[in-house]
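Removed: one protein chain of the complex. Kept in place: all other protein chains.
Let's turn to chain A:
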Amino acid sequence: MLDGRGAIKRRAGARLWLSALWLGFVALCAIFAPLISPQDPLAQDLMLGRLPPAWMAGSEPGFWLGTDSLGRDVLSRMIFGARVALTVALLAGVVTCLVGSALGLVAGFYRGWADRIVGRLVDIWMAFPPVLFAILLIAVLGTGLTSVIIAIVVIDWTRFCRVVRAETLNQSQMDYVQSARIAGFTRLRTLLSEILPNVLPTMVALLTLEMGIAVIVEAILSFVNLSISTDAPTWGGMIAEGRLAIHQAWWVLVFPLVALFLTVLSFAQLGDGLRERFDPVLR
């Protein structure tokens, strides 16, 4: 039997599994980076500069994806770069989600002055160009992993806030919220047990999307040399370095770019898939 619902469900399942598979693979690389990376990601050897990947003429054994201009192994740097990418994705994503959603829930449910203050803040925030804002923040905070995470939280909380607020407003109109009030539940209890569970699928979808965005923002900051220290391997930093030698050594640019692309895509697909899985109305 195959009805329309079943077909949609199966496709969502495949997307969910493929993206989870890739992210799991990246996560394993990040966790076991020192064990599995074939070379020291920081070791330079100018004699081995711009070696091509293993399947091309002129490659050296042990350097599977080639080396960059300074003779550093691309694969090892990518594996260590996954650590930075995933740390930023997880920490920045979760903190942004918590901060933005909390403000959105409060604004959408309590309305009144809370809503007015949060609404104005969002308006002001939206007027800043986000990347410029991030660069400005890093300039003030100094480079480093913590600064990058703070910068992402500070520029992106509005994304959660707006969507969660709208969803909360929507849910607040529902009869079951009114029933909870009549039954005598406090406002906080109503918010936590009646509204939050219904906003949660949206939050999860946004969270995974935000993780992808965090990876991109980190890459952008690395690209302009404002992420963590300059010689530490990051995907964005590798792309920036590879850009300079794209005609002589395309592999330095292309492999981290593919990893970045797949990771961001997987986060987005994972979000959609999870939402479909856990939303009781869609299920």
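In this section, contacts are C-beta pairs under 8 Å (C-beta built on N, C-alpha and C of every residue); 3 or more make two chains touch, one makes a residue touch a chain; residues count from 1.
Methods note: contacts and distances are computed from a predicted model.
Choosing from "Spore germination protein YndE", "Phenylacetate-CoA oxygenase subunit PaaJ", "ABC transporter ATP-binding protein" or "AzlD domain-containing protein", the protein name stored in UniProt for the chain missing from the display reads "ABC transporter ATP-binding protein". Residue A:174 is the one among A:28, A:43, A:126 or A:174 that touches the chain not shown.
Only one of A:73, A:156, A:194 or A:276 touches the chain withheld from this view, namely A:194. Where chain A meets the chain that is not shown, the touching residues are 111, 174-176, 178-179, 181-185, 189, 193-194, 197-198, 200, 280-281, 283.
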